[in-house]
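The structure that follows is given in the form of structure tokens.
What you see is the complex with one protein chain gone and the rest in place.
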Amino acid sequence: MKIALFATCIVDAMYPRTAQATVALLERLGHEVVFPSGQACCGQMHVNSGYFKEAHAVVANHVEAFDTDDYDVAVAPSGSCVASVKHQHELVARRCGDAALEARAAVVGAKTYELSQLLTDVLGITNAAEQLGSYFPHKVTYHPSCHGMRLLRLEDRQLNLLASVGGIEMVELPEAEQCCGFGGTFSMKNADVSSAMNADKAANICGTGAELCSGGDASCLLHIGGGLSRQGSDVGTLHFAEILASTLENPATVSGVVKLAGSKR
Amino acid sequence: MSAREDIMNRIKSALRDAPETPVVPRAYRRSSTMSDAQRLEQLVDRLVDYKANVFLTPAADVPAKLAELLAGTSSIVVPHGLPQEWLSALKDDAGAPAVHVDSPERRLTVAELDAVDAVVTGAATAVSETGTIMLDGSDDQGRRIISLVPDRHICLLHAADIVEVLPEAIARLEASRPQTWISGPSATSDIELERVEGVHGPRTLDVMILT
């Protein structure tokens, strides 16, 4: 299968290893990965901040980059960005009176999958240790991000994949379904409420005794990790794609304050 | 322009884009799949959960049971259409409560109602799934006020009048009649969401189901 990677802007610029891990997983399964070079961002920051006119150009760019027959399915390691591609792009086009873009956005949206959706529903991965060789001997808790949970209905796909990694010890996160408080520009416009939400999330994570918190959205992990880091916590964050890509021979490293076993630094 | 015309015009102007009227999907349950015994059991379970007192009574035993429940009570009010035989055991007993009959000819005042200890009524229907008893002001149930002011409500319900789901009850009820739907005694959860039974409505609800 030929799979187009939508890296998402935040992973491209801030967390390239998450995208590399995604490529590694798909190539390990024997698929061809392409990277449409025109891609940039899904535009949800603009949409969610009310900047529809500006969002229009960003959405148009994404659709232009992905509206080709050059691949079978597109994948992104983010529930939130995929939800934007699937649910917001048509809305933006309609609001800006661009019917042609609306139609093309629908086509792109239908071909786009979130990583755990693709792995589980299309590629039939039910056991990461056996089928992907995943190995990660650490104590991990998991935060299900809101948009993956409520807009894409990912349910336990990410969690089940994580739980099937060799050597991993999963611990349940209390109040897991509560938002971490990121919400894009919400974190700046309503910084006090956002910080209060993040503080509760951090307390719940630290209470589990896990070495790190995993999830499926780099933006939420940036937010949670940023809060933990400010508090001087040892607990780090890591995208589930990197945990799945980790093997016995080549374990994932987690930088930051904590150094996990197998880390080179 | 009158306020009515003004508002109507505003509404019509607001709906200029003529939004479509969707067909209402009614895939929810509208009839019972339970046996009579299951419905009875479910209703009892719900009523007990609401802290109502429930008595399953064969029709023939109603007068005796009512007399037993009302022992020590000094006065009650009943609607004029309440079956007379239900009260038959009250008359012979020297300690029986005084029975005030509320009728279109002789309506009890608020003060009189406030002075009685209990009210005995029938019921129109009941929904087992939600534990709800419906009164519709029929002659055996009386005016809404008589089942409200006294502090104790003894409600008699025929087991045959129990339905399982709300849509079945809605189909039985006549909209134009004044109705009171009762699910347990009055209650409040306004302080720290801790449920307290008994506020302004009758603080005791006794339900006698005639089997």
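Letters A and B mark the chains in the order given here, with residues in each chain numbered from 1 onward.
The definition used in the following text is that a contact is a pair of C-beta atoms (placed from the backbone, for glycine too) under 8 Å apart; a residue touches a chain by one contact, two chains touch by 3 or more.
Rule of thumb we're sticking to: contacts and distances are computed from a predicted model.
Novice: Look at the options "Na(+)/H(+) antiporter subunit A", "Iron-sulfur cluster-binding protein", "Thioredoxin reductase (NADPH)" or "Sigma-70 family RNA polymerase sigma factor" and return the one that UniProt uses as the protein name of the missing chain.
Specialist: "Iron-sulfur cluster-binding protein"
Novice: Quickly run down the residues of chain A that touch the omitted chain.
Specialist: 7, 9, 11-17, 19-21, 23-24, 27-28, 32-33, 35-41, 43, 45-52, 54-55, 57-58, 60-61, 65, 91, 95, 146-147, 150-151, 177-179, 181-199, 221-223, 225-230, 236-238, 242, 245-246, 250-256, 262, 264
Novice: Identify the residues of chain B touching the omitted chain, counting contacts across the whole complex.
Specialist: Chain B touches the chain not shown through residues 2-4, 6-30, 46, 50, 104, 107, 110-111, 114, 127, 129-132, 137, 143-145, 148-149, 166-167, 170-171, 175-194, 196, 198-202.
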